[in-house]
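The next block holds one structure in the form of structure tokens; read it before the comments.
One protein chain is absent from this view; the other protein chains keep their places.
Chain IDs A, B and C follow the sequence of writing; residue 1 opens each chain.
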Amino acid sequence: MSDSKPIETHIESLGEAKIKTLLLDDSIGTSKEMFKSDKDRILIDVNAEAVLEQIKNQQTPTTFELAGPREKIYFDPSKLKCALVTCGGLCPGLNNVIRAIVLELYYRYQVKHVYGIRYGLEGFIPEYGHNLVELDPDKVVNIHEMGGSILGSSRGPQDIEAIVDCLERLNIGILFMIGGDGTLKAATKIVEEIKKRNAKLSVIGIPKTIDNDIFRVAKSFGFDSAVDIATEAIKGAHKEAEGYPNGIGMIKLMGRHSGFIAATASLAQQDVNFVLIPEIDFDLEGENGLLTRLEKRLKERKHAVIVVAEGAGQNFFQDSTPEYDASGNLKLYDIGIFLKDKIRSYFYEKSMDVTIKYIDPSYMIRSLPANPNDHVYCGFLGRDAVHAGMAGKTNMIIGHWNNFFVNVPIPMTAGKRKRVNPKGKLWQTVLEATGQGNLTNQKPE
Amino acid sequence: MSDSKPIETHIESLGEAKIKTLLLDDSIGTSKEMFKSDKDRILIDVNAEAVLEQIKNQQTPTTFELAGPREKIYFDPSKLKCALVTCGGLCPGLNNVIRAIVLELYYRYQVKHVYGIRYGLEGFIPEYGHNLVELDPDKVVNIHEMGGSILGSSRGPQDIEAIVDCLERLNIGILFMIGGDGTLKAATKIVEEIKKRNAKLSVIGIPKTIDNDIFRVAKSFGFDSAVDIATEAIKGAHKEAEGYPNGIGMIKLMGRHSGFIAATASLAQQDVNFVLIPEIDFDLEGENGLLTRLEKRLKERKHAVIVVAEGAGQNFFQDSTPEYDASGNLKLYDIGIFLKDKIRSYFYEKSMDVTIKYIDPSYMIRSLPANPNDHVYCGFLGRDAVHAGMAGKTNMIIGHWNNFFVNVPIPMTAGKRKRVNPKGKLWQTVLEATGQGNLTNQKPE
Amino acid sequence: MSDSKPIETHIESLGEAKIKTLLLDDSIGTSKEMFKSDKDRILIDVNAEAVLEQIKNQQTPTTFELAGPREKIYFDPSKLKCALVTCGGLCPGLNNVIRAIVLELYYRYQVKHVYGIRYGLEGFIPEYGHNLVELDPDKVVNIHEMGGSILGSSRGPQDIEAIVDCLERLNIGILFMIGGDGTLKAATKIVEEIKKRNAKLSVIGIPKTIDNDIFRVAKSFGFDSAVDIATEAIKGAHKEAEGYPNGIGMIKLMGRHSGFIAATASLAQQDVNFVLIPEIDFDLEGENGLLTRLEKRLKERKHAVIVVAEGAGQNFFQDSTPEYDASGNLKLYDIGIFLKDKIRSYFYEKSMDVTIKYIDPSYMIRSLPANPNDHVYCGFLGRDAVHAGMAGKTNMIIGHWNNFFVNVPIPMTAGKRKRVNPKGKLWQTVLEATGQGNLTNQKPE
Partner (left out) sequence: MSDSKPIETHIESLGEAKIKTLLLDDSIGTSKEMFKSDKDRILIDVNAEAVLEQIKNQQTPTTFELAGPREKIYFDPSKLKCALVTCGGLCPGLNNVIRAIVLELYYRYQVKHVYGIRYGLEGFIPEYGHNLVELDPDKVVNIHEMGGSILGSSRGPQDIEAIVDCLERLNIGILFMIGGDGTLKAATKIVEEIKKRNAKLSVIGIPKTIDNDIFRVAKSFGFDSAVDIATEAIKGAHKEAEGYPNGIGMIKLMGRHSGFIAATASLAQQDVNFVLIPEIDFDLEGENGLLTRLEKRLKERKHAVIVVAEGAGQNFFQDSTPEYDASGNLKLYDIGIFLKDKIRSYFYEKSMDVTIKYIDPSYMIRSLPANPNDHVYCGFLGRDAVHAGMAGKTNMIIGHWNNFFVNVPIPMTAGKRKRVNPKGKLWQTVLEATGQGNLTNQKPE
């Protein structure tokens, strides 16, 4: 058995960490045992058979490095300047992560210069004229009570060289980037540009996606809070559906490529009869099509509730010209409006009176403050991001795996995506709970 | 000063109430003094000068009869059958009113036969095939925890004779109708048909309008709960607006003809910069137009929040052909979508990047359970409706005026509408809070 | 009919208001018609018969002056300094009132010097060493999201002369006092001392009592929010009571002298079997005593829920020596603990196993942020307090009566108390809802 770490989970570093971490004032009572070493690693796969098989074959199982404070740090806190940026759509917990990073830098490491970059990557580009915000404990101590991001955000890429120019002008040592897949890709490009310039600049990501679709991250922050409120929308749609003869309540939820919110919320509030997610195609017409099934349901029970993830059913738009948003994300066709119209005309043609109530709670969810569970989680993410940055690590994110916080190389996760497994426990349970069946006329393989 | 009651506030009655109200079991401890007489009346107008002037002119000031139990009742509880119907759109508190009516009939008056009519007026019409629901304490005791209506509802009128046929077939003595202006008009027609047939059938209304626009009713049930959640939508829109450069958050709230929800919610969550209500016209273009003002606001503060009531700005659609919904209500053009498009194209032409986030929380609000305040209120409405019906009163609703529950004749209120007074305290305070100014290019008179 | 205002509702004034109120910037769009005159008055009593009787007897009915802005003001905004103090126990809405006062002074009247006095009346007394807080829009704009008072509070009187010394030292023109009955009494003494000194200093009160017991004020701020959460405690107690054989859930709620919270919350969450309030004595022992009735209830239904206001049952402690708290309020014996012990030993002696779960949510309620309804209400109170002070009025509070905000002389309300009427609609409905009966062995008169 070889001792070498598998390359893909090895964390890059700016150089040797030589400075002793300031022990917190003794009166705080923290213990030296909280320091982690890069050799503290956890197995990624916990399938016993698979691991034993690997070992039998002389393969080293893949592992993640534990996140957390290191005994030696790379940066001199008294001279260090840090920057922090939030990118992409809003998500519950952004302010909580900002708060945790600032407080940890300030109190634990005595780093007094932390700059907030306004409005996402735009904030690095002089042409936009956005000011910097100096962040200190006073400014952040209460921000977790509010949704949104005190820094603001924006979508879309910016010129990588201009970003690094800005970082150098500001003399930044660690850049914390809170954002989704596009942001992580930008982070890696920034790292490459930094290397070209031989700069001593660490880039640490905190993965943000309300859709919970980060590859190799068990749960992303804000997901829990999102499900909390999504259930309220389902409750409302259910009551509206029950409220009228042949009432149909339809809720469009977040989920561009992964249906975790739709599936989980449908288990959290089991009033749902049809869940449509991006991972699973469905037919509208034909014996097993959604419309036929919906008609059957209405005839039996007089009402129906449909949850549709925003990325579901994109196959219906295949012939349309693709468009992209500022972040370069494929613009999704509005499956909610599409379905509402299809349902309306289907029953109109059948002369069957139905009442459709459509709820799109997206921006009420995205702008929420984090719930207590997410607040605790964001606190750990922010603190561990600081620990990683201070130790000189770079090109990595803080992840959560097998109940441990871990350091994950960005190249291992960016560009990939976690998705609902149609044969896994989550989706099979949704099928049981809804009784919706396979909404397709093709024979399953 | 004459003793005669002004005709318009006099409550119609089926005949003399001769049966003694069952005193509650002494062990309950209620007091005989809780009985009200029809002579217990309150002044409608409390403006001191106006009242004194009237009296000087030998006019009797207009008064409302107090709601509440009467010592003698008209119906024999042991033989009485009652029916209950909920009509029109959902509104927080419907189940609370149903619950209060059923429990009061059952426990206080020992009326054991209460039928719930399903799906609004449709439920009276055999062709629809909706079943009756027998209601008893077991069925209703927990329904106030849920939004919606356990009976369901529907929009639109039904044949009045067919309704009264059904009531006679069921041998109903009191019909409780929970609904809005259309329902109250139907109630009066039902009363007329009943009179033609010389039937002994009381019709008692409980006015329902989430818009709070019932004439001569200070506050309608559900309004408070609606404002509660409308503020959450405003918070969300504010965070979304702040979240992006030139961010615009827009919330469409209920309010077909009256802007009470929009105005009140904007005072409850003072993040709003523009409130648009049906009572006040506004311009889009020109120096004072919304678009110009919005541009100014964005340039100064980088974000803006707009609340628009669904009935605002209907003048922009004057040239379109009017359409009507099933209830005969004028179908409103969607001012929310219209504004969103106008704003988008205005800034597009100016090459000014803006981000618009649009929230329409209507069905999440309408389907809410009532908050505690509304629950208490609905309890009184339901119990007083029962007292009125048992006393043989008819063609009336339960209102709330000067902090008293009162019996109000339907003809006095139906077809009229309470609206926000542009020069009154509420709207003037909204103007102060938003600083929005007169969004019109016409000189004020 | 005489034109003279009845003395007891006449508002004192510092002198003639000669300065024109700055019209708000035209762009705000407010209307001159929002100005009120001192002659705009509303009837206090709306009982039609009583009012007509009075008039027949040549008596002028008592009226309240409407609150609101006056066309002329007494103070010159450019020179005016104002102070603001919160006294007594916490109550939802304190920060909302502070916010409204500061914003109205600042934006509407352009008063730029507003001082917050810290920790109640203590803050006036140099010996305590509490600093002043300068208040401006930045400091207050978000405080309504938080419970408590940003100024802090304290109980108990302080030397009146020392208070006025402080006000003079600070050159204060208007003092806003937010507090309960003790505070209003102090306010009147401060007014007297000011008169002695011939100072031009207005004192405006905003009545604060979570108990809702201010005489001649229909509802005090925070009450609604308190009931909201009190219902959660009742729900909890009910579930605990149902959770065990012979389970008893007991909730102690606020209400030193008036049982409004206990009574209203018991209607808002109708799981309660016994409500005990200060207005109504009850027996423990004997045929009708609480313990006997409780035993009966347990035998019939296996669980029971009791709500007790903190001021109920004080007769049980008559032989104990009275104690007073720092505010001079009679210290109440803890009826909750007393009852819990009595119940426990009663059933112990009867060898009947019971489980008692006791909930005292007081400080979770008092420290709440205001709900949206209360926020709107507090906004009006604060703004009208400012209007009154600017107009040179003094020795008054802002009240709410017949749905109007009114100016009420402190001497008319202080020292009196609004209480639950045992024969009125609220309590009679509680009796109906609980079925608790008269818990006394004395024959009712």
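Simple rule for what comes next: a residue touches a chain if its C-beta (ideal position, glycine included) is under 8 Å from a C-beta of that chain, and two chains touch if they have at least 3 such contacts.
This structure is a prediction, so every number in the text was calculated from the model and none was measured.
A.B. asks: Out of A:57, A:351 or A:403, which touches the unshown chain?
C.D. replies: That would be A:403, which touches the missing chain.
A.B. asks: May I ask which residue of C:71, C:193, C:232 or C:281 touches the chain that does not appear here?
C.D. replies: Among C:71, C:193, C:232 or C:281, only C:232 touches the chain that is not shown.
A.B. asks: If the hidden chain were put back, which of C:136, C:242 or C:281 would touch it?
C.D. replies: Considering the complete complex, C:242 is the one touching the chain left out.
A.B. asks: Given that one chain is not shown, which residue among C:116, C:148 or C:205 touches it?
C.D. replies: Looking across C:116, C:148 or C:205, the contact with the absent chain belongs to C:148.
A.B. asks: Which parts of chain C are in contact with the chain that was left out?
C.D. replies: These residues touch the chain not displayed: 90, 119, 122, 128, 130, 146-149, 152-154, 232-233, 235-240, 242-245, 247, 249, 357-361, 363-368.
A.B. asks: Spell out the interface residues on chain A facing the chain that's missing from view.
C.D. replies: Counting over the whole complex, chain A touches the hidden chain at residues 1, 24, 26-31, 33-34, 39-43, 46-49, 51-52, 55-56, 61, 63, 68, 107-108, 218, 224, 227-228, 231, 264-265, 267-270, 371-373, 375-376, 379-380, 383, 402-405, 422-425, 428-429, 431-433, 435-438.
Rule of thumb we're sticking to: only the chains that are shown with their structure count from here on.
A.B. asks: Of all chains present, which has the mean Cα position farthest from that of chain B?
C.D. replies: Computed centres place A farthest from chain B.
A.B. asks: Rounded to the nearest 5 degrees, what angle rotates chain A onto chain B on CA?
C.D. replies: 180
A.B. asks: Return the distance between the CA-based centres of chain B and chain C, expressed in whole Å.
C.D. replies: 29
A.B. asks: On a C-alpha centroid basis, what's the spacing between chain A and chain C, in Å?
C.D. replies: Taking the average C-alpha coordinate of chain A and of chain C, the gap between them is 46 Å.
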